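Here is subunit A:
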Amino acid sequence: MNAATLFGLCAAILVGLGLYGLIVDPRPLRKLLAFDLLGGGVFLLFGIVARRGAAAGFGADPVPQAMVITGIVVAFAASALAIAVMLRLLQETGETNLPDAASAPRQHSDSR
Partner candidate 1 sequence: MSFARDILTVCAVLAGVFFFLAGTVGLLRFPDSLSRLHALTKADNLGLGLIAIGLIMHAESIPSALKLVAVWLLALLASATVPQLITRTMPPAVPPA
Partner candidate 2 sequence: MGDMFDVVLAVLVVAVAVWTIGVRDSFASVVGFVAYGLLLALVWVRIVAPDVALTEAAIGSGLTGGLLVSAATRMQRAERSSATPQPGPLLRLSAIGLCVVVAAALAVVVLTLPNPPPTLAPVAAASLPAIGLDNPVAAVLIAYRAVDTLLEVVVLVLATVAVWSLAPDRLWGGAPGQRANLDPGGPLTLLARCLLPLGIVIGLYIFWMGSQAPGGEFQASAILGAMWILAMTAGLVDAPPTSRQWLRALLVLGPIVFLIIGFAGFAMAGGFLAYPVEFAKPIVLTIEAVLMLSIAAMLGLLVAGPPRRRKQR
């Protein structure tokens, strides 16, 4: 097994883990972390495609690499926006969770 395949399998696991955290954890900060972690896995998959496409004297195909660089910057912008929303929520309500997420289990406890 070469390095590209090894890190490709690693990326698959990372996407799975990130997706799990995104679904299961109700806290917004944790959802953001899980989403960014998932994103890292997806970028890594691009990297594997780039590495396998090594040609024309380059160690890796430059086109997927450029897309990943664009992606990392956009992911940062999205994280900064999400963090700003969370801090505003904290400022308004003194809570780190969304009102729904915090009260839902108590309200609907009879339905479970």
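On how the list was made: all candidates are chains of the complex that A comes from, given by their letters.
Operating definition for what follows: contacts are C-beta pairs under 8 Å (C-beta built on N, C-alpha and C of every residue); 3 or more make two chains touch, one makes a residue touch a chain; residues count from 1.
Values in this document were obtained by computation on a predicted structure and should not be read as measured data.
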Which single candidate from 1 or 2 touches subunit A in this complex?
2
Which residues of subunit A touch candidate 2 in their complex?
3-21, 23-27, 29-30, 33-34, 36-37, 40, 43-45, 47-63, 65-70, 72-81, 83-88, 90, 94-97, 101-102, 104-105, 112
